[in-house]
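Left out: one protein chain. Kept in place: all the others.
Order of writing sets the labels: A and B. Residues in every chain begin at 1.
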Amino acid sequence: MPDRFVAGDRVRTRIADPPGHTRLPRYARGARGEIVATAGHHPLADERARGLGSAPRAVYHVRFPASELFGDGEHAVVVELWEDYLEPDGSRS
Amino acid sequence: MSGEHASSPVAAQVRHVEALLEERGWLAPGEVDERIDAFAAGGSPAHGAAIVARAWTDPGYRERLLADGNAAIAELGYSMGGALQEQKLTVMANGPDEHHVVVCTLCSCYPIALLGPSPGWYKSEAYRSRVVRDPRGVLREFGVELPATTRITVWDASAESRYLVLPRRPDGTDGLGEEELAGLVTRKGLIGTALV
Partner (left out) sequence: MSRINDVGGMVGFPAIVEEPDEPAFHADWEAHVVALNGAMLRRGVYNLDEFRDAIERIPPEEYLAASYYEKWFRAITTLLAEKGIATPEELAGA
């Protein structure tokens, strides 16, 4: 399956609070960012943590302005996220 | 903090579980000691420092390191294969207007294969909670005051990659050889909580 995103794509992280282990930090939920690079392909941690088989899928470095995550701040945070956590951001900032 | 002494109850519990697992064949005799020795002989900040010193003295190497960390560290005989599988290494270069700092907010992911065991502060809730929110303030706690114009990027090791910061080469070090340069590089410099 081709990767869903490429560098430069604008994405939005999912808001949902999953029932178990996940690697989308709370502070980065529902946030808009930009794909910096694809960082390889790996089984989804959420599924592996439940002992399930999981197919490798793309993982990305995603850059967020601090203001998008916390409402203020001049810095940026790059979070490494599985594509399951992301959806295309159609909105204009 | 509890559990710092060999005589603590947890030490006895660990011995008990270890013996139980050996008895049931889940651990081979001597396996734990072998692993402890292997761990002690593994990564060390000296590895990260050697990589940085090479990047400071060889522009071609610097370029390769930033483009493909795993391939570049292999040139020096290092690998990210200390864990169960080879981990992807991403190296970020600090510049005159740019500073990078690494954290794992969810647990304590760290490039052990290159830097050895992580320091306690790196694993602390204090560091993990604050550095993503206020990196400038956290850097100040470490005695690092960056110009207001410096762009700061925090890298949260939330998945499979591990990160290494390539600090700026200090001024006035033109005459130094690779080994002397490596001697200037600290573990904190490689994490981004020190300038070098």
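Following the convention adopted for this analysis, a residue touches a chain if its C-beta (ideal position, glycine included) is under 8 Å from a C-beta of that chain, and two chains touch if they have at least 3 such contacts.
Because the structure is a prediction, the values reported are computed rather than measured.
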Those residues of chain A which, in the complete complex, touch the missing chain: 17-21, 25-28, 45-46, 48-51, 69-70
Where the unshown chain meets chain B, residue by residue: 1-6, 8, 10-11, 13-18, 20-21, 24, 26-27, 31-33, 35-36, 39-40, 84, 103, 105-108, 116-117, 119-121, 123-130, 132-133, 138, 141-142, 156
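Assume only the chains that are shown with their structure count from here on.
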Interchain centroid distance [CA atoms averaged], chain A/chain B, Å: 23
Parts of chain B lying in touch with chain A, wherever the complex brings them together: 88, 90, 105-106, 132-136, 151-161
Complex interface listing, chain A residues touching chain B: 23-25, 27-28, 39-40, 42, 45, 59, 61, 63, 66, 69-70, 73-82
